[in-house]
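Notes to accompany the following structure.
Only one protein chain is missing; all other protein chains are in place.
Moving on, here comes chain A:
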């Protein structure tokens, strides 16, 4: 019996067949079946660039805009879940209230996918220093740091507002606020390395494109993709 991190009810985690015979340690589920089902997986027809679910078509309207702005150099983003109300509630509890332990729920949602990826560098999107002091943790690194080895190459300037508090137009107009943290040691091969940018939610793409711009200005040969749990 375990207690679900979200609904606090006791539940019995399902036992997988492979688990019985495997010598490996399996991650124990942190949330119950019912709560897990509240999170909607991205399925069916999806945007080939950013993974957004669509009725029809190959590229979503957001990505078409980025295609214009960046002359075709779009950022490929993998996402796993739809940003529905259950996810919204989870993110409010995790980020706004600062319920640190909920990072384990986000890990549960992304662990299987992320641990199978093979990139040279995993770079988390940073949070503003002010928020971090208040929360006493970094929301993105706290989730992904246990799954892959992180290279926190990006830093964020003070005084930038949270994206979550803005509407779509304001989000798109947000100026660049990332810079390269020069104190981080890097190896030679980063110039042409394969990099995965890590964020929690992809809404307009503004944040992740800024992060890529910042990296590209310093390392033009870098191959950059991104990952967000939600789209």
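The rule is short, and it goes like this: a contact is a pair of C-beta atoms (placed from the backbone, for glycine too) under 8 Å apart; a residue touches a chain by one contact, two chains touch by 3 or more; residues count from 1.
Basically, contacts and distances are computed from a predicted model.
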Checklist entry - Hey, which one's the missing chain according to UniProt: "Phosphonate ABC transporter permease", "FMN-binding glutamate synthase family protein", "Competence protein F" or "Lipoprotein-releasing system transmembrane protein lolE"? => result "Competence protein F"
Checklist entry - With respect to the chain omitted from the figure, which of A:41, A:97, A:157 or A:216 is a touching residue? => result A:97
Next on the checklist: For the chain not shown, which residue from A:136, A:149, A:167 or A:183 touches it across the whole complex?
Outcome noted: A:136
Item to check | Absent-chain interface as seen on chain A, which is shown | outcome: 93, 97-101, 136-137, 142
